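Pasting a structure here, questions to come.
Note that one protein chain of the assembly has been removed; the remaining protein chains are unaltered in position.
Order of writing sets the chain letters: A, B and C. Residues in each chain are counted from 1.
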């Protein structure tokens, strides 16, 4: 499972890098090339977002990517095929990221079964709190998949523990209030929050929302196990293409 | 006074003709020529309307004439001068017709004094019922002028008597409901109404509103003393000019 | 009949063509009977409760009070009436009289269009035929109201004579009435015109004052120090003042349309400026904006409903006796007052009503915190969106209208 993978990798690397793409944005072929480039640039884990029409937790950039993919009629079926292909071809763990309705409509149990069959390792569903997740948790468990849950700066210590008790793989720490794609100040507040997170769980910690440059990643060394690069790689993709992304991710290491 | 004049004239003529102009419509010179033509055509009495901005009892044709005159900035002073001139030049009795505000603003007493000085014989003020007319009645009396009052088909027998007790000169019988310038059906209803009017007063009766052609005038012979031609001569003036009016009025005799 | 029937001091009277005498006498009688029949008022009140939303609230304007830091400001909410103004009070009352008279058709003049919409609404509710006369200028500037009148089944006749505004619509309605009075009642929209209209309209509108007095006493235990109302024809002012005229400690203040400023001559201020003089027109005697010959002048106000040459004879009398004080507010002051009321209280007064706000705002700071003023919000401003958007030069509104026009041109 993911936790072992992360802990093993962390022996060699001070911090791991997780990146994110929206499947089908701007098109399926570019998505594929982006994954390839990211893996070649040394990424450690990848989030594959299945586009959804109502991505409430995403900011303008990822939101637009979701829309682009849907405008091009990218289906959930195509996303699964895509995930299967990259999971087969590339040696890093892949996670699905999407909103709960995608999972729910597919059938929660069927979705987990499918993930397992296609070689995915887990899923991030930001609008599914553990209180609503009984069926999902059972299915993920059954298929040995990691349900990644989120912490936020507003999450209390006791609630962190509660969340941790349902989570596996790692904890996705949201760096700040707000949606994806907005600046985060990497400051002592963040330190304190990550400290609280560490105390609450023995799972590895990933930090996301606002990681944009090498300095941010460096700041996180020793504080988190994984730096999550989301929006910024989409921006780079749009501006500099796949080659640019590769260089950008490589530069984060 | 008018009553004597009418009664004397009626010895020779089965029915007298009273006509109406709006002073200054379309302009003062045409008004003058129209009066001249009408007198030459044998008219017996003339109503000179001082234009007013709110002529509520008038229909579209006379209303428009009022507006035309006001648009050309015809003043009350000019109307008085005009009346003075025609009263001097032509041998028929002239009446002022206007709305009460013109009289009121001029000063009721002053107005009567002026009329007398300028050679006018009386006035028709359709929005001044006798109940509101105490000052006006006193002034008219003082200057030996005839205050002409109106009967309507809706006026009760007793009210006719009451009105008659304040009136002098003649009674202006409004032929029907509605404003000036709309068709009237000269029918047995009208007979009955004029019959009621006769019974109520020993003043001569004039009938106005809707007299348009010789047949109408003929119809009234023996029923009324005066046929009032109002709107129709304005229409003729507009269509056929002063010469046309002359022919039209002559044809009514 | 007594000599002074329908007079208030030297104002009022009944200056109508003879043809209307029987009709107006009939109306007088049915009104007198209704006035002395307590069942009638009850019927009226019940109708207004069930169809409109009487009693309308008296709202404490806490934020404006703080802002001006003077007297407490209370607002009587006639804007919450069905159709959006106090005009419905009068119209529904007259509707009940029309039923008693067994007439089947109603006609009315309208300026702002509020009275037209109210009358058309009443006609729909009571099943009367309905024709509304409206100056062509007003038809153009108040198209939304025309649209609703037509939907309500009324025929709207644009009046193309005279200045093509309210006074001309009144004339045209009178012309119709003179021809059709057997079947038709003329629903005059304000406390003007020949007797019994001023008294009758005031009576129906007195429901506002009766409620307000009760409400302010319940809420504060005191009478107000001042009551402000805008004055077009005078019906909303007479309505609210009615509740307080006997309480001589209560100052009543009527705010007229100052238009572009008294000095410019482009206004509709009859009582608070020396520009008007006494005259007789449209059936009654009062102060009119007229020239020395007695011809009525053109008037101007940003609020179509205040843009009128005459004024209630009752108010002229109350001005002469000093019981009511009159002031005016300019178009510009009115727009400012409107914006403030909207922002501070979430109230959207009609442009007409905003005159009352402007008048009050000018004075309230000089008053003491224990003092109380009431502003009559005679109507709501939604209807004025075209005018207000223009007054504020709202560019987005302009773009919207241009886009709409583009769509229409394309289709």
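Everything that follows uses one rule, which is that a residue touches a chain if its C-beta (ideal position, glycine included) is under 8 Å from a C-beta of that chain, and two chains touch if they have at least 3 such contacts.
All figures in this text were calculated on a predicted structure; none of them were measured in a lab.
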Contact set of the excluded chain (shown chains only): A, C
Which residue of A:4, A:131 or A:202 touches the chain not shown here: A:131
Contact residue for the chain not shown (choose from C:5, C:35, C:82 or C:325): C:82
Residue ranges of chain A at the interface with the undisplayed chain: 52-57, 59-60, 63-64, 67, 70, 75-77, 99-102, 104-106, 126-129, 131-132, 134, 149-156, 159, 163, 174, 177-179, 182
Residues from chain C at the interface with the omitted partner, ascending: 49-53, 56-60, 63, 77, 79-84, 120-125, 127, 140, 143-144, 146-148, 150-153, 339, 342-346, 348, 382-383, 385-386, 388-389, 392, 394, 396-398, 400-406, 408-409
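Just so we're on the same page, only the chains that are shown with their structure count from here on.
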Centroid-based (C-alpha) most distant chain relative to chain A: B
Between chain B and chain C, centroid-to-centroid distance (C-alpha), Å: 37
Separation of mean Cα positions, chain C and chain A [Å, integer]: 65
CA centroid of chain A to CA centroid of chain B, Å: 97
Sequence positions of chain B contacting 2 or more other chains: none
Sites on chain C at which at least two other chains make contact: none
